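The complex appears here without one of its protein chains, the remainder shown in place.
Here is subunit A:
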Amino acid sequence: MLQSYNPPYNATMVEKVIDAGGIIVGKANMDEFAMGSGSLDSCHGAVINPWNLLTFSCNQIQRSDWCIAGGSSGGSAAAVAAGACLAAFGSDTGGSTRNPASYCGIVGLKPTYGLLSRHGLIPLVNSMDVPGIMTKTIEDSVILLNAVAGHDIRDSTTVQESLTPFTLDHEIDLSKLHVGIPKEFHAPGLSEEVVEMWRATADHLEQAGAKVSQVYMPHTRHCLICYHVLCCCEVASNFSRYTGIEFGLRSGSEESTEELYAQNRHYGFNDVVRGRILAGNFFLLRKNFDRFFLKAQRIRRLISNDFKAVFDSGVHFLLTPTTLTDAPSFNWFCEKDNRSRCAEQDIFTTPANMAGIPAVSIPLRISRRGLPLSLQLMGPHFSESRLLSLAHWLEQQAGFPHLDLDFLDKQAIE
């Protein structure tokens, strides 16, 4: 739909980066309209996880069972992990920044809803979309966040105050921290390796003086189904703009306007996008509105209240896995359709979007398959400064071995 579309304006985030002296290198591949968690459903082809290059040579990959990069902002994560750029933006509606960051072994930050401007971000779900920041280190994330955060008159949902730039607290006093481990995040399908890392990290925090305790978030289990309904509803509304009249693909018969719309939308959207539009329009029918949309909104409130209750009880941050496993293989991922995979892959990441709270995925270990393993930290609204300070501490403790592809240059020279 937007393949040949050149936006006539820059996103606020892009403007701010340029103003701060940044250089824009390019745009990254992703799932079509950010719908997916594998970065496989793109009209530009699939995104391949750069960690594959440690196992396969470039020309072997396509024929092998390679690992996916995660999604939907898989291209951004792959670019940062491979060292093609220092930082990248993703869009995070249900985990699209943190999921590929986890699989590609980089830091993926989803800030508080309203901290960054969405002006210029192609919308998926307006009430959950947040521009995400992807870098190799927490330190870099802070630099980028300071450059782009704050009020934007072109996005009414941004915070009214502009953000005061902050620096990481390198002398974090763990004895004053209370970290919660949500019981409900022990989900089926969670790999042994991830559980072990999760437990070890919690123990490590405790040993370092932090208070670590189990917390309960009873409504989390409804999160994905609720997310799916709300997402489809907003998609149905948002995507009515893509008619092929003002911009974008125009490939239909011009016999009648309605026919033109129908054909443009048929050719311009993949099955996943069309499926969500159809479902959303169904949920929003007058007769279904209360049963689906309104109900989902109420459940969203309950999920959000779970977080509030936990944070109000004195817990400062929550420690959870980002993904169930390390990066899955392409063949395994394709055994199920996009929708089933999203419903399974986004399980730990969507709650933060529902509540609008900040969350960061931090790479901590290498799995037995030689792939990155990450954990997620979540905190109350606008707690970025302290959240990232703790994330920085974990990063320092873990000493994660970042992907280094310099050997490819040497091979090329030889």
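As a convention for this text, a contact is a pair of C-beta atoms (placed from the backbone, for glycine too) under 8 Å apart; a residue touches a chain by one contact, two chains touch by 3 or more; residues count from 1.
Just so we're on the same page, contacts and distances are computed from a predicted model.
Undergrad: Just by its UniProt name, which of "Large ribosomal subunit protein bL21m", "Glutamyl-tRNA(Gln) amidotransferase subunit B, mitochondrial", "Ubiquitin-related modifier 1 homolog" or "DNA-directed RNA polymerase subunit beta" is the chain not shown in this complex?
TA: Spelling it out: the chain absent from the display is recorded in UniProt as "Glutamyl-tRNA(Gln) amidotransferase subunit B, mitochondrial".
Undergrad: Please pick, from A:Arg98, A:His119 or A:Arg276, the residue that touches the omitted chain in the full complex.
TA: Selected residue, touching the omitted chain: A:His119.
Undergrad: Looking beyond the chains shown, say which of A:Thr167, A:Gln214, A:Ser240 or A:Asn331 touches the absent one.
TA: Final answer for the missing-chain contact: A:Ser240.
Undergrad: Identify the residue among A:Met35, A:Val159, A:Ile181 or A:Val212 that touches the chain left out of the display.
TA: A:Val159
Undergrad: Contacts of subunit A with the missing chain: which residues?
TA: The missing chain touches subunit A at positions 2, 7-9, 11, 118-123, 126-127, 153-157, 159-161, 233-234, 236-238, 240-242, 246-247, 281, 284-286, 293.
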